[in-house]
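Would you mind keeping the following structure in view while I ask a few things?
As you look at this complex, bear in mind that one protein chain is not there, while each of the others sits in place.
Chain IDs A, B, C, D and E follow the sequence of writing; residue 1 opens each chain.
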Amino acid sequence: MDNLLEIWLASGAYNLKAGQLVMIIVGLFLLYLAIKKKFEPLLLLPIGFGGILANIPQAGLALSAVENAIYMGGPQFLTELSSLLGVASGAVTELTEAYRGAEPSLKSAATLLAQDAGYNHGMLYTFYSVTVASGAAPLIIFMGVGAMTDFGPLLANPRTLWLGAAAQFGIFATVLGAIGMTMLGIVDFSIQDAAAIGIIGGADGPTAIYVATVLAPHLLGAIAVSAYAYMALVPMVQPPIMRLLTTQRERQIKMSQLRPVSKTEKILFPVLLMMLVGMLLPDAAPLLGMFCFGNLMRECGVVDRLSDTAQNALINIVTIFLGLSIGSQLVASKFLDIQTLGIMVLGIVAFAIGTASGVIMAKIMNVLMGGNAINPLIGSAGVSAVPMAARVSNKLGLEANSQNFLLMHAMGPNVAGVIGSAIAAGVMIKFVG
Amino acid sequence: MDNLLEIWLASGAYNLKAGQLVMIIVGLFLLYLAIKKKFEPLLLLPIGFGGILANIPQAGLALSAVENAIYMGGPQFLTELSSLLGVASGAVTELTEAYRGAEPSLKSAATLLAQDAGYNHGMLYTFYSVTVASGAAPLIIFMGVGAMTDFGPLLANPRTLWLGAAAQFGIFATVLGAIGMTMLGIVDFSIQDAAAIGIIGGADGPTAIYVATVLAPHLLGAIAVSAYAYMALVPMVQPPIMRLLTTQRERQIKMSQLRPVSKTEKILFPVLLMMLVGMLLPDAAPLLGMFCFGNLMRECGVVDRLSDTAQNALINIVTIFLGLSIGSQLVASKFLDIQTLGIMVLGIVAFAIGTASGVIMAKIMNVLMGGNAINPLIGSAGVSAVPMAARVSNKLGLEANSQNFLLMHAMGPNVAGVIGSAIAAGVMIKFVG
Amino acid sequence: MDNLLEIWLASGAYNLKAGQLVMIIVGLFLLYLAIKKKFEPLLLLPIGFGGILANIPQAGLALSAVENAIYMGGPQFLTELSSLLGVASGAVTELTEAYRGAEPSLKSAATLLAQDAGYNHGMLYTFYSVTVASGAAPLIIFMGVGAMTDFGPLLANPRTLWLGAAAQFGIFATVLGAIGMTMLGIVDFSIQDAAAIGIIGGADGPTAIYVATVLAPHLLGAIAVSAYAYMALVPMVQPPIMRLLTTQRERQIKMSQLRPVSKTEKILFPVLLMMLVGMLLPDAAPLLGMFCFGNLMRECGVVDRLSDTAQNALINIVTIFLGLSIGSQLVASKFLDIQTLGIMVLGIVAFAIGTASGVIMAKIMNVLMGGNAINPLIGSAGVSAVPMAARVSNKLGLEANSQNFLLMHAMGPNVAGVIGSAIAAGVMIKFVG
Amino acid sequence: MDELLAEGLTLMAFGMGFVVVFLTLLIIVTMFMSWLVVRFEPAPVIKPVKAKTAPAQAASSDAQLTAVMTAAIHKYRSRRNGQ
Amino acid sequence: MDELLAEGLTLMAFGMGFVVVFLTLLIIVTMFMSWLVVRFEPAPVIKPVKAKTAPAQAASSDAQLTAVMTAAIHKYRSRRNGQ
Partner (left out) sequence: MDELLAEGLTLMAFGMGFVVVFLTLLIIVTMFMSWLVVRFEPAPVIKPVKAKTAPAQAASSDAQLTAVMTAAIHKYRSRRNGQ
C-alpha cells in the first residue's frame, strides 16, 4: 500500500497546480491552432507539444539540474546551495530566483553541486541549452530560409526594398507601444523587453527568436508564440487595412512585367548584402551572414547537395528541437502574466502598423515617381511573413481585376522585409543589447 | 632502430591483452550476426564495429581523457590525480575505479587535470557522452519510432492493449529471475541491475537502452546486445511456445475485420496517451512524450516534412552514433563477466515468459468475453519486437488455416507492447531509480 | 547625433584594419575559385564565406568569449584577467597570447570570467569548437567518404596498393622541404608544423584537416585551403609530370580487364583493414576506423538507410559547419604570414613529388614483374584526390590510344592513396604528436 | 538477501499492477474518445477512411499515383516553404 | 519613466532611420551591380536564365522522372525500415 500511496503522491494528477493545468490547456490550444487551423504548424506543433511536456508536474523536463534539485532535493543540498548563492533563507522561490539571476560561474558551480546530489537537467532543458541558449538554432534556420529564398523579383525591381524598409515602422511603433503600456502602469517592460516585443512586427520567426534570446529570454515563449500565431493570421489581419488605405483604382494598377535576372546578379547579391552588413552594422552579421550564406549556396549552382540539405534535413531537425525548446519556456511562472497579454495585443498592433506603413510607402513612391509604377497592394508584403503576405497582395489584386497578378511583384518587398527586420534586429541589439 | 622498437612497443599487437582479443572476436561475431544472419543489423552492425574499435589496444578510443592519462601519463600526473581523488596508492586500477565512482564535480576537476597534461577524450567516448550519457539518443530514436508507428489497428480494437499489458509480465518475472540468480550466489545483481535486465523482456531497443542508461550504465553493453539479438530471434523463440499453449482449433480462429479508424482518432490518441502518462506516471514522460510527439507529427498531416526527417535522416544519424557508443561499452572489464552470461540467459527467459503471458491472456480474454473473438496467436505479439512478432503471429495463423490473415490484428497488441514496456520502464525508474 | 556617431564608431567600415580587408579579399577570391572555377566548391565555398564572416570588424564571430572580452571589455575585466593569466601588463596582444597558450583549466576559468562580464563565444567559434576542436567533423566526413568508396577495383588488383604507397613519398619529401625552408631561415616551422604541411601531399581533405587539428591547429586555415585548392588543380598539375616520366609506348599499355569481385570480399576487406590498423598502428585507428565503418555500411547490404544517410544528410551537414569553422581560422594574424606562402609552395611541390613517385613506382613494378602489366599512367592516381586523379589517368590514356580506358584500373591506386595517406597520418601523429 | 527478494516481489506486484491499470484506463479513455469522434463526426468518418486505406496498402495503382503526387507536392512545397 | 520614453523615441528615430539608410544604400549598390553585370555580361544573360529556369521549375521530363522515382524509392524505403 505504501507503494500505491507513493506512486499517487508522485503522480502528475496529485501534484498538478492550477498554473500547470492552464498551461497544458494553452499547449492543447496551440496544437489545435496548428493542426486544425494550420497556423504555422511547423513551429506551433512542436511548441505546443513542448509546452504540454514542460508542464507535467514532477517530471521536471524543462528544468535545469539545479531547479530539479531545489524542488526535489533534501535539506543538506538546500543548505549548501543557499550558502553558495548567498541566500539567507532556503526558500524554494528565493533560491530559484537567485539561481536564475546568478552569474555563469556561479551557475556552473551550482550545477555541479546539484549533479553531485544526483539531479540532472531535464530533457527539454538540454534541448534548450543546445539549440536556443547557444544561439545556434535560429541562425541555422535562417540559413535554410536563405537557401529557400529567391531574390529574383527583388533584383528585377530593387526599389521595392523601400517597401520592406517602411513596413519595419511597425517594429519601432510597437516598441513605443510597449513603453506606453509601461508608463500607464499596465505592465513593466524594460527597454530590452520593448525592443524584443517590437520585433514581432518584423513577421519573421527566426529573427524574433534570435532577438528575444539576446534581449529578453524570459519573454521568449510569449514572443515566439505571438510571432508565429500572427504570421498565420496575416490573411485575416492585412486585407481590411489594405482596403481601407487604397482606392479601387489603385488596387487595379497593373505593374509592368519583371525583367529577367541573370544568374550572376543572383550570386553577387548575397555577397554584396553581406559586405554591406559587415561594413555598416556588425551586430546584424550573425543573422544576415547565415541568411546570405544560405542564399549563396542556393544560387551559386555548385553546391546543390549542401543547399538541399540546408533546406531539408538540417532545417527540419533544427525546427523540431527549436520548437520543443521554445515550448519548454511555456511555464506558468513566465507565461501566465499580464505581460503575455500585453505582448499579444502589441503583436497584432505591430502587424497592423507594419502593413499600413508598407501600403502608405507604396503610395508615396507612386507620387514621388510621378506615375502608376507601383500597385500599393504590394506594400503590405513588406512586413515579410513570406510567402503569405505576398499571396494576400495577389489575392486582393485579383479581386480588383481578375487579370492583375501581383504575386511576383509582391515577392520583392516580401523578401525585402526579411532583410529589413534583420537590420532592425541588429540596430536594437546594438543599442539596447 | 629505436623508432622501429617504439612503433612495435606501441602497436596493438604487442599490447593486446587476452580480454581485448576476446572482445574483438565478440565484435566480429556481432558483425557476422548482423550481416549474415540479418539480426537487427541497424544496431548490431554499429555496435559490433564500435566494440572492435573500443578494444584496439593503445588507441583509447572508448576512454575518457582521465582514463587515457592514467594509462599513458607520467608519474607527476598520477601523483596529482591520486591526491585529487584521495587515493593512497597510485595504482592504475585503483585510480580508474576511484575516478569512475567519483562525483561529477570531482570528475570535472580530474578531466581538467588530464587535459592540462595533454590527454583527450577518445572518439567513442565523445560520441557516448553526447548521445547516451545525455540520454538524448534513445529518446530521439523513440520519437522516430513513434513517427513510424500506425496506431490504427490498436484503435480499431483497443482491448488488445490488455495483450500488450500481459506480455510485460516477462519483464517482471525476469527481475525476479535476476534476483534469484543473485540469491543463489551465481552473480551479484543489485535491484537496479535486475530492473534494467528485466526490461530486455520488453523487446524494445530504445526503451531498454534508456532504462539501462538510467539504472545500470555498467551493464549497457550486455543489455543492448541481448535486447537486439533476442529481438532478431523472435521468429525462432516464439513459435514453439505459441504452439504449445494453443490448440489447432484456437489457432484457426478467424477474427472479424477491423473497423476503419478516422484521422481524428489517430490524431487524438497520442495526445490522450501523453496526458494520461503525464497525470499518472511522470517518470515515463520523457520516453512516451517523445514517442507520442513523433506519432502526432505523423498523423496530424500538417508537418509531413518534420515527420519524414524524424523517420529518416534524424533517426539514421542518431542510430549510427548510438550504435558506436554502445559498442564502446563492450570492453573486457565490463563484458567478460559471468553477469553477461546471466543477462543472456535471463534475456531469452524474459522473451519466452512474455510470449507465453500474451498468449495466455488472449485465452483468458476469450473465456471472459465468452466467445472466439480473439485468436490467441496474436497475444504473443504483445511483447512488441515490432513488426516481427506480429509477422510471427500471422505466419502461424496461416499455417493453421491458409485463409487466416492475422497481421493487422496482431499489430494492435504489437504496438500496445511498446506502450506497455515504456510504462513498465517508468515504474522501474520511479521505484528503484 | 551621439547615436549616429556611436553607430559609426562601432561600424565595420570605421574599424576595418588592413589585415581584415586583405583577408576579406582572400575570402572573396576563394568564393571566386569555388563558384567560377569549380575548385572543390563543397569545401571552398563555406571556407571562403566563413573567412569573410570571421574578418568583419567588431562582430567577433570567430572569437572566443575571452577574446571578445579582451577587445571590448572594461578595465576591471582586463585587470582580473591579467591576474588570472599571470600577465604583468594588461596589453591586449599580450593577454590574447597568454590566453591562447594557457592550459585547458586556465582557459576554462578565463571563459567563466568573460561570461560573468557578459561576453559570449562568437558563432563561428562555437561551430569550430563543436566540429573541429572536438575532432569529430573530419572523422564523420571520412566515414561518409568510406561509404562512397568502392574498393572493387583495388580488390581485383591488390598490387596497386603499392602505387598508393609510393605516392605518399610526396608527403615525407614535403616534410623535409618544410624543414629545409626553416633551416634556410625563410620561415620557422616546428617538426609538428612540417608534418602537418606534408600531409597536404596526401591529397585527402579530411586527413589533412585531422592531422592539422592534432599537430598544428594554428596552421589549419592555410593547410585546409592549400589541400583543397591543389586537389582542384590536379588536372593541371599532374599531366605534364606524367608525360615527362612516361614514353608514348608506356602510355599505350592496355591493362587486362579486372576480374569480378564478390560481395564477400568487399565486406571482408574493410574489416581486415581495420584489424590490421588496430594491430599495427593504433594512432591511425580513428581515421581509418571511421573510414572502414563507412565502407562496411556500404558493402554489407543490410544497413542501406544508414549508408545513405552517411553519404548524404550527415556528410552534408558536417561539411557546412566544417567549412565555416575552417573559414573562421582565416584571420589576418594567422594567415597573412610568410608561413602561408611557404605552405602554398610546399603544397604544390608535395603534389608534384607524389605524382612522380606514383608513376615511377608503376614503372619499377613493371620491370620487377617483367612485363607490361601496369600502365604507368595509373601510378599518379596513387596520390588520391579521388576521383579526379583517376580521371586524369584515364584522359592521358585515351590521348595515347583512344581505346585505352584506364579509369577502373586507376581507381585501385586512387583509393589505395586514401589508405596510404591515412597510414602516413597515423605515423606522424605517433612520432611527433 | 531477503530484502532484495522482497524488493523484487514488490516491484513485480506493483509494476505489473500499474501496467495493467494504466492500459485499462487507456482502453477506457480511447474507447470514449472513439465514441465521441464517431458521434460528433459522423460524415467525415467515411471520407478519411478512403483516404486512409489507400496510403496504408500501397499496393494498388492508387498508391502509385499517391507516390507520384507526393513527389510533386513535396518538391513544390520544399521550394515554397518559409519555415 | 521619461527616460524610458526618451530611449524608446531615440530607438525609433535612429532605428527606422538606419533601416531606411541601409536599404537605400542596398538599392544603390544593387542597381550598380546589376548595371555592371548587364553591361559586361550581355550575352550570358540569356543563357543563365534558361539554365536557371529548367532545374528550378522541374519542367523537363528528366526532372519529373527524378521526382517520381524519388517518391517511389522513398515510400519503399520508409515502409520496409524498422529501426
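By our rule, a contact is a pair of C-beta atoms (placed from the backbone, for glycine too) under 8 Å apart; a residue touches a chain by one contact, two chains touch by 3 or more.
Fair warning: this is a prediction, and the values are worked out from it, not measured in the lab.
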| item | value |
| --- | --- |
| Touch criterion as defined above, residue of C:G144, C:G221 or C:G327 at the omitted chain | C:G144 |
| Hidden partner chain, touching residue among C:L113, C:A136 or C:I315 | C:I315 |
| Contact partner of the left-out chain, one of C:L42, C:I209, C:M255 or C:V392 | C:L42 |
| Option from C:N3, C:S105, C:T182 or C:Q252 whose C-beta touches the chain left out | C:T182 |
| Identified contact with the non-displayed chain, of C:G19, C:G90 or C:G301 | C:G301 |
| For subunit C, residues in touch with the removed chain | 40-42, 141, 144-145, 148, 155, 158-159, 161-162, 164-166, 168-169, 171-173, 175-176, 178-179, 182-183, 191, 194-195, 205, 260-265, 268-269, 272-273, 276, 280-281, 301, 311-312, 315, 319, 416, 419-420, 423-424, 427-428, 431-432 |
| Residues of subunit B in contact with the chain not shown | 3-4, 7 |
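Keep this in mind: only the chains that are shown with their structure count from here on.
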| item | value |
| --- | --- |
| Pair exhibiting more inter-chain C-beta contacts, A-D or C-E | A-D |
| Copies subunit B and subunit A - interface residue numbers shared by over half, same or different | different |
| Distance from subunit C to subunit A - Cα centre to Cα centre, in angstrom | 38 |
| Distance between chain centroids, defined by C-alpha means - subunit A, subunit E (Å) | 20 |
| Shared-contact residues (touching 2 or more other chains) in subunit B | 42, 280-281, 305, 308, 312-313, 319, 427, 431 |
| Residues of subunit E engaged with two or more neighbouring chains | 10, 14, 18, 77, 81 |
